[in-house]
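Every protein chain but one is kept in place in this view of the complex.
For reference, chains read A, B and C in written order, and residue numbers begin at 1 within each chain.
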Amino acid sequence: MSSETARVEAFSDGVFAIAITLLILDVHVPSVSGGHLAAALARQWPTYVAFLISFAFIGIMWVNHHRLFNHIHRCDNTLMFLNLLLLLGVTIVPFPTALLAAHYSAGDRVVAAAVFNGTYVVIAIFFNVLWYHAVNGGLLDPAAAESASSISRRYGVGPVSYLVCLGLTWVSVPASLALNIALAIFFAMPPKAISWEKTMHTATK
Amino acid sequence: MSSETARVEAFSDGVFAIAITLLILDVHVPSVSGGHLAAALARQWPTYVAFLISFAFIGIMWVNHHRLFNHIHRCDNTLMFLNLLLLLGVTIVPFPTALLAAHYSAGDRVVAAAVFNGTYVVIAIFFNVLWYHAVNGGLLDPAAAESASSISRRYGVGPVSYLVCLGLTWVSVPASLALNIALAIFFAMPPKAISWEKTMHTATK
Amino acid sequence: MSSETARVEAFSDGVFAIAITLLILDVHVPSVSGGHLAAALARQWPTYVAFLISFAFIGIMWVNHHRLFNHIHRCDNTLMFLNLLLLLGVTIVPFPTALLAAHYSAGDRVVAAAVFNGTYVVIAIFFNVLWYHAVNGGLLDPAAAESASSISRRYGVGPVSYLVCLGLTWVSVPASLALNIALAIFFAMPPKAISWEKTMHTATK
Partner (left out) sequence: MSSETARVEAFSDGVFAIAITLLILDVHVPSVSGGHLAAALARQWPTYVAFLISFAFIGIMWVNHHRLFNHIHRCDNTLMFLNLLLLLGVTIVPFPTALLAAHYSAGDRVVAAAVFNGTYVVIAIFFNVLWYHAVNGGLLDPAAAESASSISRRYGVGPVSYLVCLGLTWVSVPASLALNIALAIFFAMPPKAISWEKTMHTATK
């Protein structure tokens, strides 16, 4: 964490931490009585699934934000605003997730899934624009050139992949959601070049 | 970030991050069924607009807070309280925005817009009082004298401009809101002197 | 900020920042129409007063927390738990304030004011216990001995003063609240010894 990006990272960490913690406010205690609690708890399983998915997605985005800023050592005005755009995407996540949870079993699952998948198209674009500016605006740590190009390749596939996801919504909602989750797992895994460099770095110490 | 102002900045970042993240709590999932979801989502567009405006305004205020504290290197008791006053303004923002969104199409748009524009008069005054104290209380980094006077000129126009905004409310609500948004964009842009200095600073390193 | 107390301060700043920002959630947009908005906004003045009082009290407590930790340079297990107790008091503040706002004009103002004043007795005790432990547990910066004893004197009057406040509730609710606010202003002002030392410190640099 360089001193120039310290406050941007601290502010972002705050937004990520709050967004991920507010999710539990959507999980309510069922108000039943007379031995029906277990059934009532079981019946609201979509709420738990939505909670876990939102938690995982925001957590994964935090890890990726962390990865980008490991390489960004200078901060300019544009970076601050592009970072705000990305945080906008992060704070929105609970809304499409709750929308999908509420309408998955009803007749509007295509609309809900399109909003859900569409949100990730936008977030993937925001991630790439931020990174593109950092690379081309000379904000990177000079020592990070190699892993930077590896990161660029990795994030570059995001917008197109999520667009495929969005298109798939009108073919098959379950297939589009499965692809969305698969992409999340892909972005959760460490970029090979980075993990390889870290191993080298540790080995040569 | 000097060590003396570190906790003030950390606390402020926390308040900004929470205020900007709580905004999504006002965006609710529509409870309709039977193919009406798309229409219901479209119908609540004022909620999305209010969300985006609040997000942008709090984000811009965070960037400006960041700019001021880039130059403030000492902290005294008065600064802590003036900073609390400014944070009071920041945490209030969602209320006039929601007020305006709820009453823009109804018969009370003048009252709602006057509260909205009036809030920014107060916030602009708080910004200037904080900065005035930092400049005249000797809390600035001595190296920042030149960009400080550039910042003073820039922020000095705030209270009067927002007062014009407020007065315009009784003439034309849309015009007053357009001016308010234009002012936000003006304050979002980097002060020229600062960006010029940064370029110099980088070039001579 | 010493590295040992850094995480305790960061965590505390987070709690203060969240507690102070959540307050706005209790201020609601009135749902009236047809030109009655101004009157409806005016009618909910107790909500604004409660919001401002809570904001001021939490802000003042943050400033005082900041003052204590300016002198605390070591951290032990007991300090962490006493700090948690103090934060417990901080997070509770919105409840008695809302209680007082809701019941001040009704027949239960004595009960509401007693809960309100009683909360500050407890918080004042928590502040003193934390500080007592820091002083007697050898956690202070050795250079802070003189201002530490000045702080001890100042905070020492807290519990007794707030007990007087609490007792006064059954005599006169307005008088007890006036004393409570006067005490808040007293604790908001900088201890003279400290400000004197700071001036010296700056002058001799």
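Keep this in mind: a residue touches a chain if its C-beta (ideal position, glycine included) is under 8 Å from a C-beta of that chain, and two chains touch if they have at least 3 such contacts.
The structure displayed is predicted, hence computed values, not measured ones.
Of the candidate positions C:L52, C:L84 or C:L163, contact with the hidden chain is made by C:L84. Checked against the hidden chain, the listed residues A:V27, A:A145 or A:A178 yield one contact partner: A:V27. Where chain A meets the omitted chain, the residues involved are 1, 9-10, 13-14, 16-18, 20-25, 27, 29, 31-38, 41, 52, 55, 59, 62-63, 66, 188-190, 195, 198.
Mapped onto chain C, contacts with the missing chain fall at residues 3, 6-7, 10-11, 13-15, 17-19, 22, 25, 74, 76-77, 80-81, 84, 87-88, 91-92, 94-95, 98-99, 102-103, 106-108, 111-112, 115.
Convention: only the chains that are shown with their structure count from here on.
Rotation relating chain A to chain B, from a C-alpha superposition: 90°, rounded in steps of 5.
Chain A and chain C have Cα centroids lying 37 Å from one another.
Taken residue by residue, chain A touches two or more other chains at 14, 18, whereas all remaining positions touch fewer.
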